[in-house]
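To start, the structure itself, in structure tokens.
Other chains dropped; remaining ones untouched in position.
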Amino acid sequence: MAKKLSIISFSGDFDKLTAVFTLATGAAAVGYEVNLFFTFWGLNAIKKKQGRSFSGKNPLTKLFGFFMGGLKVAPVSRLNFWGISPKIFRSLMRKNNVATLEELVEAAKVLGINFYACEMAMHVLGLEKEDFIPEIKDVLGVATFLKLADDGQTLFI
Amino acid sequence: MAKKLSIISFSGDFDKLTAVFTLATGAAAVGYEVNLFFTFWGLNAIKKKQGRSFSGKNPLTKLFGFFMGGLKVAPVSRLNFWGISPKIFRSLMRKNNVATLEELVEAAKVLGINFYACEMAMHVLGLEKEDFIPEIKDVLGVATFLKLADDGQTLFI
């Protein structure tokens, strides 16, 4: 049976999302079954519309949609310097031949990593399955996710 | 033997505490043994006095007690907007029939989830067992917690 790595991807920060996808693709590359469960700010990583947009069911969720944006505007968790830092990191990654966040997400898709979205967070933020990229395999609650993650390593990032 | 989920609840942020109690109650609801180990900022979630108060043994811990407050004043980890965001989230949760943080904490008590407080963090912050809600089962060190968490999933949030 394949070893398993499951990650609850809670953060919307550029650096933490990079950690999620680096761990996920690294594990998948050596044969792990990998489950990514996106919740709260993490849902930004899998939105169809990457970039700031007023999407969502009501004015408040529209507002959060705008401020949260997506991968392209994800801030760094520390020393963000009004968005300059993520740009610097991207440039350093390219210069040093390290995969950028967008490349890692593409790699995750190719490697067959399982993407799941958190049902409760979607309710709170007024998001629907159609708001996400088609690679989202399913919308899950906690109990189902725990069952998937059983007998493997689970991280909260 | 029941499956086990243990969470080191380190953060005092509204969104992360919501994640802790959503995971905990979701797991308990499907029969997991759940252990919550509150440490550092997380101790705010289990303080008797919820809200800002100058509690603690010495002037410095009083000051932290005031700034940290409790569940009712817990900030969101991103885009807090001077405390407006947690209010928006609460309203969204109520509107969308998702349990609020306070309801999740009550559910956790009813579901028999084990609450533990971190001995070391209590020493540093000048907090006593009496400062916490009576549901706190015990005050533990790392070694005892690890023993309780053994053979289950463990998350740091």
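Which chain is which? They are A and B, in the order written, and residues in each are numbered from 1.
Basically, a contact is a pair of C-beta atoms (placed from the backbone, for glycine too) under 8 Å apart; a residue touches a chain by one contact, two chains touch by 3 or more.
Note that this is a predicted model, so its numbers are computed, not measured.
Novice: For validation: placed chains = 2, all identical. Expected total copies in the complex?
Specialist: Whole-complex copy count, per this file: 3.
Keep this in mind: only the chains that are shown with their structure count from here on.
Novice: Report, in whole Å, the distance between the mean C-alpha point of chain A and the mean C-alpha point of chain B.
Specialist: Taking the mean C-alpha position of each chain, the two centres sit 25 Å apart.
Novice: Using the touch definition from the top, list the residues of chain A that touch chain B in their complex.
Specialist: Going by the criterion above, the answer is residues 8, 10, 12-13, 39-41, 60-61, 64, 67-68, 75, 120, 123-126, 141-143, 146-147, 149-150, 154-156.
Novice: Mind pulling up the chain B residues that touch chain A in the complex?
Specialist: Going by the criterion above, the answer is residues 3, 5, 15-16, 19, 22-23, 25-27, 29-30, 32, 77-79, 88-89, 91-93, 96-98, 153, 155-157.
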